[in-house]
Structure formats: structure tokens, C-alpha cells
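Below is one structure; the comments refer to it alone.
All protein chains but one are shown at their positions in the complex.
Going by the order they are written in, the chains are A and B; count residues from 1 in each one.
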Amino acid sequence: MNETVAGRVLRRSWVREKLLLGLSPGEYARRLATPFNVVAGLILLVGLPAIVYRFAFGLGAATNLSQTNPWGLWIGVDVLSGVALAAGGYTLASAVYLFGLKQYYPVLRAAVLTGFLGYFFVVVGLLVDLGQPWRIPYPVIYAYGVTSVMFLVAWHVFLYLSVQFLEFCPAILEWLGWKTVRQWATRLTIGATVFGVILSTLHQSALGALFLLAPTKLHPLWYSPFIPIYFFVSSVIAGLAMVIVESALSHRIFTEQIEPGRHADLDRITLGLGKAASVVLFTYFFLKLIGVADGGHWGLLRTPLGHWFLVELGVFVLLPCFLFAHGVRERRVTLVRATAALTVIGIVLNRVNVSLIAFNWNVPDRYVPGFMEVAITITIVTLGLLTFRWIVNRMPVLREHAEYRGAH
Amino acid sequence: MSHHDIFSMYSTKGLEYLIAVVFLLVFIPFWRFVNGAGAAEPAVAWEAPRWVGQLADWFRVPAHVYFHPGHAWATVGDGDLVTVGMDDFARKLVGPVSSIALREVGARVAQGEKAWTLVSDGKSVDMLSPVDGTVVAVNEEVARSPERLGGDPYGEGWLMRVRAPRLAPNMKQLLSGALARRFIEDACDRLQALTTPDLGRVYQDGGLPVDGMARALRPGDWDRMVRAFFLT
Partner (left out) sequence: MKLSRRAFLTSAGVAGAAATGLVSLPRAARARPVADGMLAMLVDTTRCVGCRACEAACSEANRLPSPAKLGEESVFETTRTTDARSYTVVNRRRQPSNGRAATFAKTQCMHCVDPACVSACLVNALDKLPEGPVVYRADRCIGCRYCMVACPFEIPKFEYDRPLPLIRKCTFCTHRLREGKLPACAEVCPSGALQFGKRRELLEVAKTRIYQNPNRYVHHVYGEHEVGGTSWLYLTDVPFEQLGFRMDLGTTAYPELTWTFLSAVPFVLTLWPPFLMGLYAFTRSRERAAGEPEQETRHE
């Protein structure tokens, strides 16, 4: 069967329709020449060889890790921050399906996709960081260190990836046109959501619990028996902020996919998410305060690291809390978006603080990331963005599939 | 890990409880602050008797005209040259327009983004563009004398000519033929549902005064209603 595009008759091809956005290979290649792609290409040009180098010559050659500092940028940013920022998946899913806030449905699929890709690329980051990455399935299939918090993390990431994939399946199946399978997958949505929330809340807190085993290495202002709670609550904040940022960027970049009139919806959604973020930030601030009181290390607030702690708390927790509140009250969507970006930076900063800056704070041999570590981190993030874009351009994430309109 | 003696343990715990209590006290005013003075958009009443006669028959829905859900229309000329304007329903909804602010020649418009602004009775209402592209011509006459809009909204009342390079994907979002008629009928249903029983003068001849329906239904607040239809 042939279809007519701009007057020319082209033979129908699954590859062209599904993968090349309905364009001929030449047209598709021309379409790829954008500034963003050029920058991404340059990043990959540097980063992909760096990844090869890391596998060819080992961690010692590619990183600044040492016997004193076994965890570096890849753990601090790729793994810890990546998991936190991917929390939008379960946060939005609970909002829509469990709390019944249907007005957030338009951003749900993108949030679930961000969550899925976030965790997926966390695993990619892990594969680069592990000493023997081909053994990554071991905690699931071979050896069970059940006393380890990291064992919990491994299992949860594995199960959660599966759950997120399942939650995203309806979109993939709509893209492929497999109707009956899609029906079956949709039925599992509620179960998948509940399961996903259960998994998420535990492993977000478990990532914090990892550091419970380092009381002498983590600075007392950050070390607390409540780290798991802090990581969990801040993951909710991270999820909300990431959805605000991601949806703002998507609406601008993928604007042709958004149905007319939906742009106004996004403003309402953004304000709603901003309000939630404000409340959670407020709560988080007080939780941190209680933690400091519990530790009793008020005197440490006067030290340089203490000041840094106050900066993290003041500029990246309290400030966004009030900026969100103000923006929501005054219906200033741009302010809410900017605050969300600030919050995202704050979450990354917190994870980097716990794993790199406040960790081994009293040791002379401090860790500084090497060029290749930075390059590979940026590369992984870029790959994540490119994958996100590839999927959004093809599958009904930001828009409804014509045949499934209203069937949600 | 420090060991607390009895006294410092109580003082520590006391401090933590104090912080928790302070939190509870501060939380309520904070909650109210966040929810602020912002009112939710006024709910539109959904109750109404049906009108005598089909309101939709009042509005023209020509063939070969493509309608955007924001009540703008587009017709295709040579190649990718598109003429756009506002549809009959929109024209009659707003009523007499005192001025129209169109984009200049050379400006870029995007489907679903603001294309032109109507000003009437001191209030301004935007309309969305039905296609992406670059403006190559504007209707100077209508811009100068907006009353020319009334007679022939799909012909002489055209507003802009746009060169639309991405016509095919744009068209996927537009409605024509039977779908367009259905769209206008739905708009009329919504309009009818907005009336309340005590709008007495409107019933007399079984139909609404066609010019300026929004103003008849919501005298002080008509722009809000119009914006709801125009998706702006």
C-alpha cells in the first residue's frame, strides 16, 4: 500500500514509518542537523572513546578513585542523583492513580518515561563503575548478601525497572499497534503503580541507608540515623521538580506534539506540582533540623563544612520552598519553573555532598573527579536525553495516539 | 557516636520535640500561604434547557475550510500558502470588534500559539494560529476597519496569509467537513449550557442575538468565556 506525502508516492515501510518518522532516509538525515545534535555529537565523540578507554585500561587509569576514596563521581552523580531525579515516575503515578488527581495525567507518561530511562541509565552508570560489570546480575541470580542494604538496592532497581517498563508498555504497544497486548498491559497499571511506589520508597531510602555504615567517614552534620528518611523525602522533591523541568522543556521542544489548548493545561499542572514541592520542602527542612538537634553537633555549624551545610539547607531547601510558594500564589509559572531547576541542582548537590564532599571530610587524601569521569558522566546524561527524545518523537508520550483517544 | 548523659538526653529530646511542635504550628499558616488568595477558575454552570431550533444552523461551516479547535480556520492555496482567519462562530461570539492586532509580515507563527489579538469593549482576547509558518501577507483593510470582518469571515474577512512548510503534520490537527460541523455543534452545546433561565430577553424569538453572544450571556465577564472557547 502506498501513501502520498507531499505529492510523492512512497512505498509503505515499517522502518520508515516507525523509526524514521515517516521520512525518507535522506530527509531524516537532513533533519538531524540541529545545533543540539551537533553538541550532543561532540559530547559523544569525546565520551564514547572515554568509556572504551575505561574498559580497556581499568578504573585506575580512567578515574581518580583511590583506596581511601572508592566511590567517586559516577556513584555520586550517575547513581545517587540519577535515582533521585528519576523519582518523578512513582510520584506522579501515585498522584494520578492513588490520589486520583487526574488533572496530572498529561505529564504522567513523560514522568514514567523519565523514571524508566533514569533508572536505566543509572544501571549504565553502574556498569561503567563496577569492577566486574558483567557480574551485575549476581545479587539477583547467584549470591545473596541479605544483610546488605546494597543487596536491597540491587533487587529493587531490578524489580523497579521491570515495573516501570510495564507502566510504560501501553505507550510502546500503542506505537506498535498491538491492541490486545496493550489491553492486558493496561489492566496491570494499578498493581504496577502500587508495587512501584512500594519499591521506590524503599530503595530511595536504602540508598541513604548505605551511608549508615560509615559513621566515622561521613561528616556528623550529614550523618544521621535518619538518612534513609532524608533520601526518601528528598526523592519526592526531586521527582516533582524534575517533572516540572522536564515538562517545560518538552512542551517547548516537542511543541508540535502538544494538542492545541494543552499548553494552558501545563501551566495549571506546573503550579500544582510547585505547590506540592513547596510543602514537601518545608517538611524536609524541619526534618533536617530535627536531625541536627538529634546529633547535637550545633557547634559544627560554625566550621567551613558547617557553613556549607547551611548553604545546602538555606539556598537549596528553604529558598526554593518559599519561591515555589510565592510563585504558586501569584500564578507565576516561569518562577516556579526556575525554582524547580534550582531544586534539581539542590538535590544533586545533596547527593554529591553525602557521597563526595562530606564523605571522608577529615582525611587528607580528598577526591576530585578526573576529566574522563566528568566526560563519561556527561555522556551518559546525553545518551539519556537522546533516548528520551527518540522515544517521545515516535511513541505517544506527550500526545494521545489517534486510535486510542480517550482510552485512558 | 556520642553518649548522652541523662540530662543532655532530655535536653536533646526536648529540643527535637520543640522543633516538631514549632513545625506543626508553623505548618498551618504556611499551608494557607501556599494556597494563597488564588481562586480556582469559576466553574461554569452545566444546566440548561435546550433551545428551540438548532443553534448550529446559525453558523457557516464551508467545505474545504480547515478548523482549529481554537476557532481559527485555514484554507490551502498554492503549494504551502495558507490563508487563515477566525470562524463564523468566533465572530458572532465576540461581536463587534474595535481593533485587531495582527502579526507583521515576516513574523513566525506556530500552531497552537497566539496569532492575533482582538480588542473589544476594552478587553482583549487572543486567538491561536491554526498552522506553523511565516506570515507573508496581512489583510490591511480588515486591520484598519474591523467591522469588515462581519460579513464574510471566510472570504473577505481573511486575516493573514502564511507560508506553512509543515502543512501535512499541521493538517492532522485541523478539522474539516463533517468533523468541523460536529465541532461547531459541540461549541454550540457548550454555549447553550452556559445560559441560565432568567435570561429572559433571549427567549423571545427562540434564539440568541447572534452578534455578540458572549456579551449577552456574561456582560462583565465575557472575555473569560470567550477565552475558554478560543483556548487562550
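Just so we're on the same page, a contact is a pair of C-beta atoms (placed from the backbone, for glycine too) under 8 Å apart; a residue touches a chain by one contact, two chains touch by 3 or more.
Everything quoted here is computed from the prediction, not taken from an experiment.
Listed residues A:116, A:155, A:316 or A:388: the one in touch with the omitted chain is A:155. When the omitted chain is restored, the residue from A:124, A:202, A:292 or A:321 that touches it is A:202. From the options A:31, A:187 or A:307, the residue with contact to the unseen chain in the full assembly is A:187. Contact with the omitted chain, checked across A:119, A:232, A:282 or A:388, is made by A:232.
Although one chain is not displayed, its contacts with chain A can still be listed: residues 58-61, 63, 65-68, 70-71, 94, 97-100, 102, 105, 130-133, 135-136, 138-139, 142-156, 159, 183, 186-187, 189-190, 194, 197-206, 209-217, 225-226, 228-229, 232, 294, 407-408.
In this section, only the chains that are shown with their structure count from here on.
For the pair chain A and chain B, the distance between mean C-alpha positions equals 34 Å. Across the complex, chain B is touched by residues 5-6, 215, 255-256, 258-264, 275, 278-279, 282-283, 286, 289-290, 293-294, 296, 324-325, 328-331 of chain A. Of all the residues in chain B, the ones that touch chain A in their complex are 1-2, 4, 8, 12, 15-16, 19-20, 22-23, 27, 30-31, 33-38, 68-70, 110-113, 128, 132, 166, 168-169, 173, 231-232.
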